[in-house]
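Below: the structure, in structure tokens.
Note that this complex is displayed minus one protein chain, with the remaining chains in position.
What follows is chain A.
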Amino acid sequence: MAFVARRLAAALLLLGVLSVLTYALLALAPGDPEQVLLGPRPSTAESRAAVRAQYHLDDPLPVRYAAWLGDAVRGDFGASLYSRESVTSVIADRLPVTAGLAGYAIVLTLAVGLPAGLVAAMRRGSPLDRGITLSALVALAIPPFAMSILLLYGFAVTLGWFPVFGAGETFAERVTHLTLPAIALATGQAAVVVRQMRAAALDLAGQDYMTFARARGVGRARYWFGYALRNTALPVLTVGGLLLAANLTGALFVERAFGLHGVGELLVSAVGQKDLPVVQALVLMGGAVVVAVNLLIDLAYLAVDPRVRHGAVAA
């Protein structure tokens, strides 16, 4: 428990630093929220003055940050300058799409990457291994947005199996709509997992306990899952967790290509519009996601690998 408490304290500190940095960097970057609030048409001197007063744009930076922080700790993240809607509902509108996409992609990534990497390692040097390694290399080399366009042309336009854009309304629609984006996102990531898995499992085949397990006549499922997978799980868990965190915050190119209004797309447009309340909330959310995922990975280490557990207790 002390371990978890320590991690949470560190996380809070991290989020604090993150919010100061984002606030300062965005304020220092060129452009002014005034432009977003007044729109692209000519503005009058009166409305410019009114906007600056209403949004405290002329207050010194630390004062503005303190005001934001005061509201934020009370759970009030303000309203978007662009849509005038509360930041929480802006994000709540988009999170389900991104979370669905991220979850779907990570399932595909692991479903393909783990077995392929494991098999490649166990059959090291065989044509199968070479085939898998080469495919992974190719998959890694295709940028997700190029993959998106390829999939769109192939499966959505030519074959008409999948919709071209949007996220759908019902659960079934959501699954159809997110399939191509999830594949586009998972392609490169599966390749990373394949390589990671292969590296982690390379010397597995030669291990005495694997040979012994097989000699004992251990069942196939137990051999692969209980012995092979479990012994190589740690590095793969780490990579998988990081990929999930990345998908939750930065699937921008794929989101754009498939016309999905997700969190990645929101972040980029909010930065462009200097929509500070939205950017701040998103950065904090991203930070919290990374911290949470890392914490979960560490906890998973304890569950998966008894050696870590004993080490932790001893320490």
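Here is the rule we go by: contacts are C-beta pairs under 8 Å (C-beta built on N, C-alpha and C of every residue); 3 or more make two chains touch, one makes a residue touch a chain; residues count from 1.
In this section, contacts and distances are computed from a predicted model.
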{"item": "\"Electron transfer flavoprotein small subunit\", \"Iron transporter FeoA\", \"Peptide/nickel transport system substrate-binding protein\" or \"Ferredoxin-NADP+ reductase subunit alpha\" - which is the UniProt name of the missing chain", "value": "\"Peptide/nickel transport system substrate-binding protein\""}
{"item": "Given A:29, A:141 or A:299, the one touching the chain that is not displayed", "value": "A:29"}
{"item": "Contacting the left-out chain in the complete assembly, out of A:27, A:69 or A:164", "value": "A:164"}
{"item": "Contacting the left-out chain in the complete assembly, out of A:24, A:63 or A:175", "value": "A:175"}
{"item": "Hidden-chain contact residue, picked from the options A:47, A:207, A:231 or A:294", "value": "A:47"}
{"item": "Residues belonging to chain A that touch the chain removed from view", "value": "29-32, 35, 37-44, 46-51, 54, 79, 82-86, 89-90, 93-94, 97, 108, 111-112, 115-116, 119, 122-123, 128, 149, 152-153, 156-157, 160-167, 169, 172-173, 175-176, 179-180, 220, 224, 256-259, 261, 265, 272, 274"}
